[in-house]
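A protein chain is absent from this complex, but the other protein chains hold their places.
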Amino acid sequence: MSQKTDLAGLSARAIREGIAGKRFSAGDVVEATYAHIDVHEPGIHAFNELTPDLARAAAAHIDAKVAAGEELPPLAGVPAALKDNMNLVGTHTTCSSRILSDFKSPYDCTAVRRLLDAGALPIGKCNMDEFAFGSSTENSAFGVTHNPWDLSRVPGGSSGGSAAAVAARMVTVSLGSDTGGSIRQPGALTGTVAMKPTYGRVSRYGIVAFASSLDQIGPFSRSVEDAALVLNAISGHDDTDATSVREPVPDFTATLGDGVKGLRVGLVRDMLDLEGCAAEVREATEMSVRTLESLGAQVGEIDLPMSQHGLAAYYIIGPAEASSNLARFDGIRYGHRVSDPSDVVDLYMRSRAEGFGPETIRRIMLGTYALSAGYYDAYYGTAQKTRTLITREFDAAFEQFDVLVTPTSPTVAFKIGEKAEDPLSMYLSDVFTIPLNLAGLPGVSIPCAKSESTGLPIGVQIIGKHFDEATMLRVAAALEGALDLDMRPPAA
Amino acid sequence: MAKDRLAGVLERYEAVIGLEIHTELTSLNSKMFCGCPVAFGGEPNTRVCPVCLGMPGALPVPNEAAVEATVLAGLALDCEIAPFSQFHRKQYFYPDMPKDYQISQYDLPFCGLGHLDIEVDGEGAKQRVDLDGGPYATRIGVTRIHLEEDTGKMVHVGGSEGRIAGADHSLVDFNRAGTPLMELVSEPDIRTPEEARRFAQKLRLIMLNLGVSDCSMEEGSMRVDGNVSIRLRGETELGTKTEIKNMNSFKALHDALAFEIVRQADVLDEGGRIVQETRHWDVTAKRTSALRSKEEAHDYRYFPEPDMVPFEFSAGWIDAIRARLPELPDARRERFMRDFGLSSADARTLSEDVEFAAFFEEAVALAGTPLAKPIANWMLGDFSAYLNAGTVALSDAKVTPAMLAELVQVIDAGTISGKQAKQVFTEMAETGDAPGAIIEIRGMKQVSDTGAIEAAVERVIIANPDEVASYRAGKTTLIGWFVGQVMREMRGQGNPSLVNEILVKKLG
Partner (left out) sequence: MSISEADVRHVAMLARLALSDEQITRLQGELNSILGNIEKMQELDLEGVEPTSHSIPLRNATRPDVVRPGLSRDLALLNAPQAENGAFVIPRIVGAEEGA
């Protein structure tokens, strides 16, 4: 029993080595995981669905390999959770929406398939803001997820369930999706390592689309090394996604220990000075950069004024693409359908109005308006051009620096209900993360401090060049090692 | 009725017609954006996958061969190939469209301006009253060619004749959804229903020659819509146009446009106004009627397809596609006229169908160029009649190019007569036996031995002194009678031209 509780805190590498060394089996890991979930899930509600049958079958497969003396895959026996917008046969994929509450996946998401092929155990599907619209996981049709650090607070969002599950040690790693910060912001709010890879690095096939030109799948973990291991597993070209690149995939763990000596680290000054960025967040970010400097990095500062328009561009491009991507939820081939439609248009209109929650309706309306006749140039066209300027600004910054550093979120986790009635202040949660999605850049949030007043985690965002996740993770690993924080929350 | 009045209407009004022609790329293996097979019919929803069902999370990836086929078609019609092109989403809700948007192309299609030359003769030529009524050729501009995906199909249950009106509910089948669909838009350069028909027919021939589609109007793999307006002769402003749909054959295309031109003229003549609308051709009632549609202006909210990246074709890539262009019917026809001395009409008929043309050329290659004309005559005559009568596909015919070549050679050598040759052809087509074998078995060898013919002629002259006297007195028309007598004497096996020659010599 005590051995089982201990398993919950292990790293991916420790689990694989433990199984390979026959200290415990993959089956033991599964049972310990669900036992831990039984204790903590009622207070947190990270999951929409648990998948013990799938997990036990995957564990049995690993244990058979051990018995046969076969080499174990890199994530053998590692408990993993999936955001509930990723298809996996044998599970429901609801996107935390009423419109998909009964949807059974008829096929697999590529990134999920790759994660499981690397030996990970599918523990369950995680709660999220409906269709990933939100920054608090309050916009779920199935109830809010609570932050393991303070159950009265949000875990961030939209991948709040995936973040909370890792923070509370209910799984070792999880997958989220990030369109404007939906991995990194909940990562910061739950004290986890949370990464958005370069756009095109990880296949989007099988993840229910929010904004196709911005979405990217990435991992949550409790260490940079585990994040690198998951990235190793899910990266690479996929011929079922036309936006997936053929860039070579390095072993992202290989350079984690190389340190930061000589690396050029740029602190984005004007973001720190942004109104709404809490003093403790600013201080933690500056402290992180000073720490990197003490480790031998060459530190400088830079302003990215164009990125301040990122939020505006994002709230046109995101909803515009989303309004189109969500048209398919029409009650004909799947999803909620009203019981007594008088005709097809009535079926569409009432099924969709009943099936979508308020934030989803808001975004669909916003996006439809922005694309409608007469407004395209003023909104979508302008946003796409602004996007060009933001990308150019980053390109120029990366001529001076190898990585850039910003806060991840302007504040620590806020109270449940605090921003629910104010969409605009909620949207501001992603002000530091959004520019990366617009420019397609990779970013990782790692915990860098705990608030002195609340004890809540604060995250720092490290931004890499296109397809240079390796350098970005190397900086993150150096900082993680130097800070050596205990990030075990009270509810874990 | 409309047809009779058309010529009169066109004397006062000029019709302005543009066509939109959708061609399914049926010769491809897989659909436009997924790996499902391209085929016709089948049990509902048996050729589907997450992509073409619009399942949540599925992503489209363009079929390379469909892009190439579209550029190939563009090159065949002298279109400009866009250096930068892109797919867009065209958004509207409809149950046969799985994603509730269609992936299509908007302002950046693969192919821009091009053209197609058509020839009009016969009855249709009189409809162009600005010309003198004789055969003419005219150039029709092609505005663009782009690529998109086809929709699924619906069966309407409970209504009459499967129409939507009156149906109780409908069944949706997505087997066709995602089939690669090429759309050509013509310039409004067409002036008569006959020109429209010629344009569509010629486009079909070109697509068949390119091998990109089976172009079946019956099965809907080629679908033609038309935009029509009319204006008084001499007027330069365009009139209000209507869009005509459901023209499921070339005849329907012609008849629907003819009806619509006359209808519009009647409206204008009575002082009315043309309403811009979509009209449906009813092939049974032979009339167009307005489709009921909700008063909701279309707002397709086009935007660049974010699941795909743009296309930039290099000059080298375009050249490689150009190198794949087969010889097209017009070029082949000119070559047949030049190399084989065929008439324009014969060369056209022989050159249109790629297989028919290949058959002809193979036979000519075996028999020798001097025999091209008789081969052409056989192919356009007895052979075509045989194929048409039995609706036999060329590929299923028992006659081979080698057999036809042998047949014209034996005729040329005088081994058999023309009359015998017809018999040989009929038997050859039925049995697949070579001409030599048939002639052997039937003992049809023609006698070209001058000695034997001279002997027979002598016998006929001796037996018919009165006729010989009449002939020699000037009644030379009797020569036919003498030929008949000699042939009877030789049981039909005499070489007719030799018989004739020897008779004239001996009688003279």
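Letters A and B mark the chains in the order given here, with residues in each chain numbered from 1 onward.
In the analysis below, a residue touches a chain if its C-beta (ideal position, glycine included) is under 8 Å from a C-beta of that chain, and two chains touch if they have at least 3 such contacts.
What you are looking at is a predicted structure, and each value in this text was computed from that prediction instead of being measured.
**Q** Check the whole complex and report which displayed chains the hidden chain contacts.
**A** Output: missing chain touches A, B.
**Q** Considering the whole complex, which of A:F103, A:W149 or A:F414 touches the chain not shown?
**A** From the options A:F103, A:W149 or A:F414, the contact with the absent chain belongs to A:F103.
**Q** One chain isn't shown here. Among B:M308, B:I321, B:L387 or B:M403, which residue touches it?
**A** Looking across B:M308, B:I321, B:L387 or B:M403, the contact with the absent chain belongs to B:M308.
**Q** Pick from B:A7, B:A65 or B:L113: which residue touches the chain that isn't shown?
**A** Hidden-chain contact among the options goes to B:A65.
**Q** Where the complex has a chain not shown, which of A:A67, A:A254 or A:V345 is the residue touching it?
**A** A:V345
**Q** Where does subunit B touch the missing chain, residue by residue?
**A** Residues of subunit B in touch with the missing chain: 28-30, 34-37, 43-50, 52-53, 61-67, 86, 92-96, 151, 154-156, 163-165, 167-174, 245-246, 280, 291-294, 296, 298-299, 301, 304, 306, 308-313.
**Q** Which positions on subunit A touch the chain that was left off?
**A** The list for subunit A reads 102-104, 106-107, 198-200, 213, 239, 242-243, 245, 309, 312-313, 315-316, 323, 327, 330-335, 337, 341-350, 352-353, 356, 361-362, 364-366, 368-369, 372, 375, 378-379, 381-389, 391, 423-424, 427, 438-441, 466.
Methods note: only the chains that are shown with their structure count from here on.
**Q** From the mean C-alpha coordinate of subunit A to that of subunit B, what's the distance rounded to whole Å?
**A** 57
**Q** For the complex, which residues does subunit A have touching subunit B?
**A** 85-87, 93, 95, 100, 103, 106-107, 109, 204-209, 211-213, 239-243, 320-321, 324, 327-330, 332-334, 344-345, 348, 368, 371-373, 376, 380
**Q** Enumerate the contact residues on subunit B facing subunit A in the complex.
**A** Interface residues on subunit B, with respect to subunit A: 49-51, 53-62, 89, 91, 93, 95, 98-101, 172, 299, 301, 303, 306-309.
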